[in-house]
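Single-structure report; data block below.
All protein chains but one are shown at their positions in the complex.
By letter and in written order, the chains are A, B and C; residue numbering begins at 1 in each of them.
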Amino acid sequence: MGTIVFFIFAILAIAAAWGVVTSRNIVHSAFYLALSFSGVAVLYVLMNADFLAAVQLLVYTGAVSIMVVFAVMLTLRGEVSDSNPENRKWGWGAFISVLLFAVIALVVLTNPDWRILPSAWTSGGSAEDMSLLLLSQFMIPFEAAAVLLTVALAGAVILAKGVKENK
Amino acid sequence: MFKEMHDLFRWAWLIPALPFLSFLLIAFVTKRSKGLSSTVSILAILTALGLAVAIGLGIIQSGAEIVEHPVIVSANWLNIGGLKINFGTIVDPLSAMMLFVVTLVASMVQIYSLGYMHGDKGWSRYYAYQSLFASSMLGMVIATNLLQLFIFWELVGLCSYLLIGFWYFKVSAREAAKKAFITTRVGDFGLLLGILFLYNKFGTLDFTALSAALSTSLQNVAVVGTAGYVTVMAFLIFMGPMGKSGQFPLHVWLPDAMEGPTPVSALIHAATMVVAGVYLVAKMYFLFQASPAALQFVAGIGAFTALFAATIAIAQDDIKRILAYSTLSQLGYMIFALGVGSYSGSMFHLMTHAFFKALMFLGAGSVIHAMHEKQNIWDMGGLWKKMPITGWTFFIGVLAISGIPPFAGFWSKDELLANALQNGHPIVYAVGLFTAFLTAFYMSRLFFVAFMGPEKPENHPHESPWTMTIPLIVLATFSTIGGLAALPSHNFAFFIHFGEFEPEGMNWGLAGISVIAGLLGMGLAYYIYIKKAISSESIVARFPVPYKILKNKYYIDELYLWIIHNIMDGLAKVLYFFDIYIIDGIINGIALLTRGSAKGLRRMSTGQLQTYAMVFFFAVVVIFMVFAFGEGQFSSLNPLAMLGGVK
Amino acid sequence: MNLGNLSVGLSTYLLVGAMLFCLGLYGVFAKRNIIAILMSLELMLNAVNINFVAFNRFLWNQKIDIHYILTGNVAALFVIVVAAAEIAVGLALVITIYRNRHSTNVDEFDWLKW
């Protein structure tokens, strides 16, 4: 059962990602992106990370994809069907990417000793556990992340608004 | 008796210290007040003279004891890495004699300068230099070890440099000062090397310890090669005296040094500093004694210089230059005397020469003063009547240098010539005798032309002030009676000798021969320049080439200048060219190469971020693969192992 | 939800992550549109997140303690946070660049060349 679910959504996520990078229509790319994010969220659920799955859906599928779509709308010029072309060096890019994948796959598949748990643990991953950890062990990074978000927000606003030349 | 004297001798350090104090005082306090400066300086040197006289008297009273046991006081001065150098004073008859001579001539010269330098702008500077010189010279005289001697040796060289170039605005003075320093420096190079080798061999620089070490090492037959080593060291040490005492071929600086004020020439370049070389050879005599070859060399150089300089002096017209070549010639006497083993004769001649040569230089200064800076003897004439004191004292000087009894030069010159013959050096003796004849001739020539010749109407000479004549009289007195030190039973040689003292009587036969040589020289000059029996012009006309060579001092200066300007400066230019075009060229070439290759590599920076990222990741993959497959083991693909973790 | 007894192992998850990552990488290399590049970047971040969570899930950890077991999840959470910030700033930059250059085509951006 779990295996079937896994393969369905793993293939979905990968296929959607394929769509993102191959589609010549930028709007389609954006939608494929949202699909891929959702597929990954399911994989999180399969790995007992319920809270992360929720965050993934909210932040990625919900916020990021929408923002991307907005950005596309703001910057779209010319024909939409040819809004997302490849450059001249895409062959090289493909070659390097495949090479990298081959290397990683080689490592992953040939590695004999991953020190996997004898029996996978089942509990944890809930919002409660996470929050406990965030507010004790990782308090300072957590606060730093909060500051980072605020700053990024302010920065984004300023950038997007544009600085007026004070004359 | 000796005990009390001993205490006195311990105070010998005051003698150089006093003039040094006066130098500091003048340099930092009284330099604005001319009167004070000269007073301070003269007071200091007179006090030093008094002390030197006291020490001299003490030596005479101590008798044989002081000869055997010199009084040495010393303290540590430098101490590094196993090298220990002391500074101290040694009082023995030799140093006491030098102290007396130096302080006497220095004080006379300083008093004389009151008149001679009157109105000079650099008055205080002059007296400061004079004090510094006196201090350095005296310090050198009482040095207990070679390094101390070398230090003061160089300092007198500095003073000589400063005083030759005293009138620094004169280009000739400036060049002469430079020449003097550099020429003596060439000698010092050898001297320094000799000192280093000596220390390396014997582990000490102390004169007494060195002498002892040398004799032990010579007695030890097992130590092979000592004799050769000693010869080398003696040669190297002798280079110093060759420079300082103006021996051929390093004599070129001394005549040029006459560009300095005349009292300076009298003090430094006639009486004291130039004999430092002789003094050094005497001090190191134990070393030369150990090497017959070195002694032979010393004798040869001395004799050659004596003759060589005397021949040049015949053809010179400048009063100071004649005296300068005469000084060279007399220094040659002293040096060859040491070479033939006449230790006390050489020292005796050193003393008497200091008296009469200082006298003649000061006399010449008086003449130049009266002639308003004219120095050519042919411009002078008839000074005998106008300047009686100068004339008489100068005449005494001429008699003394010509070896006419009973004047000082007779005794000393006779002794060393007699020793040369007795010790089996007939050639040196013959050269010395012939030089004595030449000396008498050119000195008389100078005297007859300048003092006795016809008066020149355009000159209005007048006798010099008393500050200048009194030193002349004092020095003339010593030039007259100084030689009598050879007479008593405890005579000069009793106190100052090397090895065992063997009293020897005057050899009146040899003395007669040298007196005849001197009289012949004077007579010849009389015939040529007073009687005009043989015209000097006709001689010149008959021998134009030898005359020209002599007049131009055998062209040695020209040769040296040619070497310096063509070889040394040429090499300098070549090396500079090498430096800026080859070495710097390589450097700049590398820089250009870098710039060029950078221009090529710059194309790779397209500005396209994606290209950069691709290269970056490609490199990551390559590095990854190198790590993974580099050692040919597939199993090393374990990522944990790759990251340095457990395997 | 308990999908406990799954037979899908760590390697499979890692391969999925690697595939996503390489697709994202290809997108970064090959796309002209700057927004597409940003999207590819997000894909890569997701791939990393999958790795984090998978390692956290499967690897044996010496200290069986909630504080250590969930470290991977927390890292993934932080990645998401940073990614959100990044996309916000990135898109703002895109808009600024677009406003100045009237283009989102990275081929035309070679200001790094000097």
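Following the convention adopted for this analysis, contacts are C-beta pairs under 8 Å (C-beta built on N, C-alpha and C of every residue); 3 or more make two chains touch, one makes a residue touch a chain.
Just so we're on the same page, contacts and distances are computed from a predicted model.
Chemist: Between "Lipopolysaccharide export system ATP-binding protein LptB", "NAD(P)H-quinone oxidoreductase chain 4 1", "Acyl-CoA dehydrogenase" or "Urea ABC transporter permease subunit UrtC", choose the name on the UniProt record of the chain that's been left out.
Modeler: For the chain not displayed, UniProt's protein name is "NAD(P)H-quinone oxidoreductase chain 4 1".
Chemist: From the touch rule at the top of the page, work out which displayed chains the omitted chain touches.
Modeler: Among the chains that are shown, those touched by the missing chain are B.
Chemist: Quick one: say which of B:Trp13, B:Tyr199, B:Phe434 or B:Tyr612 touches the chain that got left out.
Modeler: Looking across B:Trp13, B:Tyr199, B:Phe434 or B:Tyr612, the contact with the absent chain belongs to B:Tyr199.
Chemist: Using the definition of touch stated at the top, determine which of B:Ala533, B:Ala572 or B:Val620 touches the missing chain.
Modeler: Of these options, the touching residue for the absent chain is B:Ala572.
Chemist: Of the residues in chain B, which ones touch the absent chain?
Modeler: 76-83, 147, 150-152, 154-155, 158, 161, 165, 168-171, 174-175, 177-178, 181-182, 185-186, 188-189, 192-193, 196-197, 199-200, 568-569, 571-573, 575-576, 579-580, 583-584, 587, 591
Basically, only the chains that are shown with their structure count from here on.
Chemist: What's the distance between the Cα centroids of chain A and chain C, rounded to whole Å?
Modeler: Computed from C-alpha means, the inter-chain centre distance equals 5 Å.
Chemist: Rounded to a whole Å, what is the gap between the Cα centroids of chain B and chain C?
Modeler: Distance between chain centres: 90 Å.
Chemist: Any idea how many Å lie between the Cα centroids of chain A and chain B?
Modeler: Spacing between the chain centres: roughly 94 Å.
Chemist: At which residue positions does chain B touch at least two other chains?
Modeler: 610, 614, 617
Chemist: For chain C, give me the residues that contact two or more of the other chains.
Modeler: Touching at least two other chains: 25, 28-30, 106-107.
Chemist: If we count contacts the way the header does, which residues on chain A are in touch with chain C in the complex?
Modeler: Touching chain C: residues 1-3, 5-6, 10, 13-14, 17-18, 20-21, 26, 29-30, 33, 36-37, 40, 43-52, 55-56, 59-60, 63-64, 67-68, 70-72, 74-75, 77, 83-87, 89-90, 92-94, 96-98, 100-101, 104-105, 108-109, 114-118, 120-122, 124-125, 129-130, 132-134, 136-138, 141, 145, 148-149, 151-153, 155-157, 159-160, 162 of chain A.
Chemist: What does chain C use to touch chain B in their complex?
Modeler: 25, 28-30, 37, 106-107, 109-113
Chemist: Under the stated contact criterion, what part of chain C meets chain A in this complex?
Modeler: Residues 1-16, 18-33, 35-36, 38-40, 42-43, 46, 49-50, 53-54, 56-60, 64, 66-67, 69-71, 73-74, 76-78, 80-89, 91-96, 98-99, 102-104, 106-107.
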